[in-house]
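One protein chain omitted, others in place.
Let's turn to subunit A:
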């Protein structure tokens, strides 16, 4: 049995239902990527998996226990999350910010053990921000800052790490940079990663397990090579395309059809799926 799963969850904000009777398994030791059009519920699903959103029915299980019933700090020692937006306090150094990731392991009398310091230094080293340790977070570039937040999540030392659109707002080289880092964490440190990504090609290249969502239900899941086809992309995103082999990695590469080749119906379908609500 896998460590993290959602069983028949219904996810809703107030009265607005995003997903009903949704079941998802996160395979252990996978790099799972959740994709889907805007408003398909992918971020909502991630919020539910990280116990930030309580399902209105069904349950999210972590190590066989209902996640909401577990002590908050215990969950935080097993499952980390990099949210879409975090606020760096004014005047904080990189080292101190990454150090805050140790919170679930600390207490009133155990505020900063030598182990904490060692793990924080390791986290900074493995995300390549060790040289920035004494810099102020306010002064960093967007790409550096995202690495710092990832370092903080790493310092939490959780076997499971959830990332909500970690590449948004980054330049292409920083996007690849962050994804490479994720792949490294997955391959070398053996962590289970779950990420929400916008870019289908990034997802197909980096994921070992892909979950395609549309309107709150799973359309397909499995290894990108097995499931990413022109038919799936059309079904999920309403986009006509070709799927070719990525010349670099051999993974599926989605090439949207030229504008003239796409009929009005394709565009209409895409707009229809885009405007449903917020994800």
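To be clear about the criterion, contacts are C-beta pairs under 8 Å (C-beta built on N, C-alpha and C of every residue); 3 or more make two chains touch, one makes a residue touch a chain; residues count from 1.
Please note the rule applied: contacts and distances are computed from a predicted model.
Of the candidates "Aspartyl/glutamyl-tRNA(Asn/Gln) amidotransferase subunit C", "ABC transporter permease", "Quinol:cytochrome C oxidoreductase" or "ATP-binding cassette domain-containing protein", the chain left out of this view carries the UniProt protein name "ABC transporter permease".
Across the entire complex, the residue among A:41, A:80 or A:238 in touch with the chain not shown is A:80.
Listed residues A:39, A:119 or A:153: the one in touch with the omitted chain is A:153.
Where subunit A meets the missing chain, the touching residues are 13-14, 50-52, 72-77, 80-96, 99-101, 103-104, 106, 108-114, 116-117, 120, 131-136, 138, 153, 156.
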